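== chain A ==
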Amino acid sequence: MGIVELRDVTVEFGTVKALDSINVDIHAGEMFSVIGPNGAGKTTALRVIAGLLNPSAGEVYFHGELMEKSNRHALRRQAPMVFQKPVLFNTTLFKNVAYGLRIRGMAEEEIRKRVLEVLEMVQLANLQDRLGRNLSGGEQRRATLAMAIVLDTELLLVDEPTAYLDSESAEIVESTLQRLNSERGTTTVMVTHNILQAQVLANRAAMMKQGRIQKIGTVSEIFRTELDSLLHEEFKMNTYSGTAKASGKMTQNGMLVQIDLGNGVEIEALSKREGNVTVMIPPDDIIVSREEVFTSARNCLIGKIIGIDERDSTVFLTVDVGLSMTVQITRRSREKLDINLKDEVYVTFKASSVRVF
Partner candidate 1 sequence: MRRESRIIATIAVIAVILSGAAFYLYLSQVEGKETLTISTTTSLYDTGLLDLIKDTYEQRNPNVILAFISAGTGIAITHAKNGDADMILVHSPSQELAFMQEGYGVNRKIFAYNYFAIVGASADVVGINQTDPIEALQAIYTYGHAHNTSLWVSRDDLSGTNSKEIALWTAAGYNYTELKDEFWFISSGLGMGSTLNIADEQSLYTLSDIGTYLKYKADGLITLEQLVAEGQDLLNVYSGIAVNSITVTSIKFALAMDFIKWLVNDTAQALIAAYGVADYGQGLFLPAVNIIKDQAPAQIFEWIRDYSFFDEGGQLYECPPAWRSGDFGLYI
Partner candidate 2 sequence: MTVESDLLQITLQSLFISGSAALFASVIGLPVGLVLGLKRFRGRHAIIGVFNSLLGIPTVALGLLLYLVFSNAGPLGFLHMLYTPIGIIVGQTILVLPIMISVTTETLLGVDESIRNLALTMGADEQAAAFSVVRESVGGLLLAISASFSRAIAELGVALMIGGNIRGITRVLTTSIALETTRGEIALGLGLTVILIVLILIVNAGLNILKRRVQWWLWE
């Protein structure tokens, strides 16, 4: 029996089915990842488990106990959720993190001890008296994580823990989640659209699309057999093999390497690896422009549009830069840039966007 079970859970917003008859078991102690494209219903599923959203149909069980109106408040306390957009109360960091414990009526001394311990964990201890709104985006995200983990619950729900985060904060968040899971045995459900993150952190995963679960199983089941096709079909991940060599250059984020991808294409990436590597570049991390853009981004290539694939509000462009590279842009920016087949464009991406394996 799982710690959480969803049975035929359906959520309807008006006529739209955000969740369509979902069945999931979350096992105690596991790190469970929900992946899928935007609008797949991942966040909705998490909100149902958190007791913040009433399913239109179906049941949610907590340790076999059906979640109802009468026990929702009690069950909610066992499953705090960390939202994708960090929200903090308008008070100091310390009082924010202490909020949940105070509501539970814990003694002030014990609260102090636990809050400081958790702030240490997310490396914010020195900022405990700062107002929430005066924290940076990454600090705010770590703060909201601290607010949830200070409660020391059996289950933790996290929505897109590292989306739009600077690499330092992302690393702290990821390692905190890992530590919690391995040291305290906290069962974690993590929603992400970052398939690599799911692969690294999670034991099991569910692949969602259009409100349904496409696939569910261990990470190795899901990813090893279908990683390539998933990457290519769902995420259009750009995957190349190449040869890396140290460039000797440093940035504030780390070492840069020079990677030769063949066909005269050379890119820079943040990595310490050398020799034969696999390189992945997410299509939505690449910017397309008519003119060469001068930014801090390390990589700028020129190429020709050889394919345009429109899907709802997003457009996938295939650009020949010597290699074929897929770029995800919005329909609006396509219209704005007036991009058509055979046009010459520049593709730009940061060294930190390049994943090296």
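To be clear about the criterion, contacts are C-beta pairs under 8 Å (C-beta built on N, C-alpha and C of every residue); 3 or more make two chains touch, one makes a residue touch a chain; residues count from 1.
The set was built so that all candidates are chains of the complex that A comes from, given by their letters.
Since the model is a prediction, treat every value here as computed from it, not as a measurement.
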Subject >> Among 1 or 2, touch partner of chain A in the complex >> reply: 2
Subject >> Residue ranges of chain A in contact with candidate 2 within the complex >> reply: 50-52, 73, 76-77, 79-81, 83, 85, 87-91, 95, 99-100, 103-104, 147-148, 151
